[in-house]
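Removed: one protein chain of the complex. Kept in place: all other protein chains.
On to subunit A.
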Amino acid sequence: MSKVPYEVYTEEVEALSVLSPDGEIINKDKLPKLTDDQLKEIMYRMVFTRTWDDRAVNLGRQGRLGFYAPVSGQEATMVGSEFALQKEDFIAPGYRDIPQLVWHGLPLYQAFLYSRGHQHGGQIPDGVNVLMPQIIIGAQILHAMGIAMGYKLKKQKQVVITYTGDGGSSEGDFYEGLNYAGVYKLPVIFFVQNNGYAITTPFAKQTAALSIAHKAVAAGIKGVKIDGMDVLAVIKAVQEAAERGRNGEGATLIEAVTYRFRPHSLSDDATKYRTKEEEGEWNEKDPIARFAKYLEKKGLWTEEDTARVKEEAKAKVNEEIKKAEKTEKMTIPGLIDSMFEKTPKHLEEQKADFK
């Protein structure tokens, strides 16, 4: 009989970091293999995402976006995890995970349309393997598990990544998804962005477990905890998990410890549940600043580069929001026709009330 590995769940696990906050390599063995161009591209995407987030918050305040969940602080987890995937891999996101969708191929104006409550926002183009963002906190975890089983049945080497937060890790669907993925050995990556708060509820009130990564033990899958403010640690962990999935070795739960610099959504006030000191501490771990220091030392990035990307991002966001605003409005007959493949007679009759 094999020994029960008590040490796995009675001791806190150290989160994997590759870069120190000063941008020094502190874990050479876990440095992902990336070309200089790839490193610059990752930086480009993180700066772009931060700028877009700043702009989106303003657009939200102007009433030009609808529901929007800010992402600043989580660029390493979002950009890094998507970057570690292949184009053919599938993404099943939660409501905040729009950057991963966009970097995986969803046109930005469609992301804005999604926010504005337009159906076309979820009309994912062919060849872009993503689902629209999920509002029910754990539902996408189960979809990911089903999509992963689809790949397995079709004997395709793709993997599926699904995102939720520390709050989402308390959902029944989270446990059901992990358990099924363990039983069927599915190529799925459960990526939990532990940003410390489920809206306002702090992590300490979310679970008594020492970490979310520990929860993998009960499902018989691999669990890892990583520094979510370190984009290289994120990339390394997702690359390893994806490789495991492609090799038929099953699922991985990744807990990435991160922070959202802004409130949960545009309608709540983070100062009611967080302190300035806490925010200051996390600001020092800013994933963009940290990665910039690393790249600057390598001679791959300058402040001018950051300024240039910001300008590019601003222009692109303006262009895409205008495109979203110009998109023809939904109609009730159109809505009715989107319920079924063939609109049943009673719905055809109901359409007549809206002509």
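Brief remarks on what is shown
Basically, contacts are C-beta pairs under 8 Å (C-beta built on N, C-alpha and C of every residue); 3 or more make two chains touch, one makes a residue touch a chain; residues count from 1.
Going forward, contacts and distances are computed from a predicted model.
Remark: of the listed names "Alpha-ketoacid dehydrogenase subunit beta", "F420-non-reducing hydrogenase subunit A", "Transcriptional regulator with XRE-family HTH domain" or "Quinol oxidase subunit 2", the one matching the undisplayed chain in UniProt is "Alpha-ketoacid dehydrogenase subunit beta".
Only one residue from A:177, A:196, A:228 or A:245 touches the chain missing from this view: A:177. Contact with the chain that does not appear here is found for just one residue of A:120, A:185, A:246 or A:310, A:120. For subunit A, the residues touching the chain absent from view are 92, 119-120, 122-124, 131-132, 136, 139, 141-151, 153-154, 172-173, 176-177, 179-180, 183, 335, 338-341, 344-347.
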